[in-house]
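Input: one structure, supplied below.
With one protein chain held back, the other chains of the complex are shown just where they sit.
Take a look at chain A:
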Amino acid sequence: MMSNTYTEEDLAKNLEEQDYKYGFTSDFKSDTIPVGLNEDVIRLISSKKEEPLWLLEKRLQAYRAWTTMVEPDWAHVNYKKPDFQAISYYSAPGQTKKYESWDDVDPEMKETMKKLGISMDEQQRLTGTAVDFVVDSVSVATSFKKKLGELGIIFCSFSEAVENHPELVKKYMGTVVPHTDNFYAALNSAVFTDGSFCYIPKGVRCPMELSTYFRINEGGTGQFERTLVIADEGSYVSYLEGCTAPMRDENQLHAAVVELISLDDAEIKYSTVQNWYPGNKEGVGGVFNFVTKRGLCEKNAKISWTQVETGSAVTWKYPSCILKGDNSIGEFYSVAVTNHFQQADTGSKMIHLGKNTSSTIISKGISAGQSQNTYRGLVQIHPGADNARNRSECDSLLLSDRSGAHTFPYIECKNSTAKIEHEATTSKIGEDQIFYCQQRGINEEKAIGLIVNGYCKEVLNNMPMEFAVEAQKLLEISLENSVG
């Protein structure tokens, strides 16, 4: 490997140069602050990030709200509640090396990455052992940035946005997910360390998929990530979040907030693949993924969420759309796979405020092992939302006798002109389907992959092609040895 030709000094130099280039120097001076959470800790985070006062004020407001809130327990999940005073709320993102050398990386994880067809360079980068890759990716990211810059598109870390585009951050942050929204959103608003920011100017159609792939190279994702995407009038953007590669992380609690703002006639397509560490086969360890994702649609605007969720020990996530403007459209396409002892409670909320608004929810839950998989969704038609339309389709597929599938659809309709359709099915993967495949020469494991991918096709079809191909492979791998 090229990494052999690199010395420690070279690495240090590269990192230094990179930090300098993006104004991150201050971020990497100290790694962590002591565990615990109070107003001083929040002031410390804010000062370490050299933030403006208004942002500190926002953080403190959120913190004060958080102290009055209780952790929600309505979700259909069971876990030991985190001790919020035992967490360190600031660690420098990104450059913390997770593994000393390639040999230290978990062989099972290496195997999975090989199966996913991830290149050696990429594998090393993802596990944090990439030494040689840094230079390459910076140059890729730089040329990428230049092209976007010519169109006036801003795509940067949240910290950079605070520094360089404070007016945009100030105007939109917290408008879709206020800090009072829920326990985890409040926590995130108080202690978030970084995240992604994206702004597409009026009338601009972003010519490429914006991917956090590039962002990760620059800043790294944190435990409390914050994403803000603004599509100005008549613009379009397709945004990809996450990565199919297994993400092993020491942080057990992840509480991200994602806000999307789609102004008049704009469209945002937001695709996620979530593959955080799900814990081992006995259900020990794994990430708690408590995410608040919501988008706001103005007149004739559209937001489309697509997610493939295979990771995390516990998932609690409801990407939602507020259809405020007349004729706006919200979509939610989801595949959630749980295996072993994983638990997922996920779905969507479609809030219809404007006239002639329409929404679609397509949810495919797949449960294997002893896992529990829940769809929870809300369709809310407000009195002024004349001629609102919703179609929901929630399908559950059981791969084992010990797994569970649950559906909790809530419908609140306050306008008699609304049309709401809800369809739900639960099925068990058919032995006869598997045998039919076997009789054609396809083994059981591949047969399950084929059947499951077919089952999820409607959702996968909504993803950008390359992402969908990776997601398909990921589904197959997540369900290995899962029938019984």
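The working rule: contacts are C-beta pairs under 8 Å (C-beta built on N, C-alpha and C of every residue); 3 or more make two chains touch, one makes a residue touch a chain; residues count from 1.
Criterion: contacts and distances are computed from a predicted model.
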Write down which listed name, "FAD-dependent oxidoreductase", "Peptide ABC transporter permease", "Aspartyl/glutamyl-tRNA(Asn/Gln) amidotransferase subunit C" or "Fe-S cluster assembly ATPase SufC", is the UniProt protein name of the chain that is not shown.
"Fe-S cluster assembly ATPase SufC"
Of the residues listed, A:K147, A:K171, A:K414 or A:K446, which one is in contact with the missing chain?
A:K446
Selected from A:Y63, A:Y90, A:Y375 or A:Y455 as touching the chain missing from the view:
A:Y455
Omitted-chain footprint on chain A covers residues 430-433, 435-444, 446, 450-451, 453-458
